[in-house]
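My questions will all concern the structure given below.
The complex is shown incomplete by one protein chain, all other protein chains being positioned as in the whole.
Presenting chain A:
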Amino acid sequence: MHKMVDDAYYKQLHELQAVDFVLVELNLYLDTHPMDANAIQQYNQYAELRMRIAHQFESQYGPLMNFGHSFSSVPWAWNDTPWPWQV
């Protein structure tokens, strides 16, 4: 069962990647600035946004991760194509 990979797939992945990068940066920043409330508020906003983007992506294209980090459809879907290097 080949998944249909289209522009929306790449667009959502790009958005997810950008949000993930912002979260990484904020996380590293907050490690050294624990009292910065604005950054924490921004971090929470982006974390919530990331969950929405990932949920929407997974509902359309299947799980992003395995070992309990994503839901799966039937049949077992996380090892479906396209694999990350095929995207």
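We take it that a residue touches a chain if its C-beta (ideal position, glycine included) is under 8 Å from a C-beta of that chain, and two chains touch if they have at least 3 such contacts; residues count from 1.
Throughout what follows, contacts and distances are computed from a predicted model.
Missing chain, UniProt protein name, picked from "Peptide ABC transporter ATPase", "Xanthine dehydrogenase molybdopterin binding subunit", "Spore coat protein JA" or "Proteasome subunit beta": "Spore coat protein JA". Residue A:Ala18 is the one among A:Ala18, A:Met51 or A:Val87 that touches the chain missing from this view.
Residues touching the missing chain, restricted to chain A, are 14-15, 17-19, 21-22, 25-26, 29, 32-33, 36, 38-39 (touch as defined at the top).
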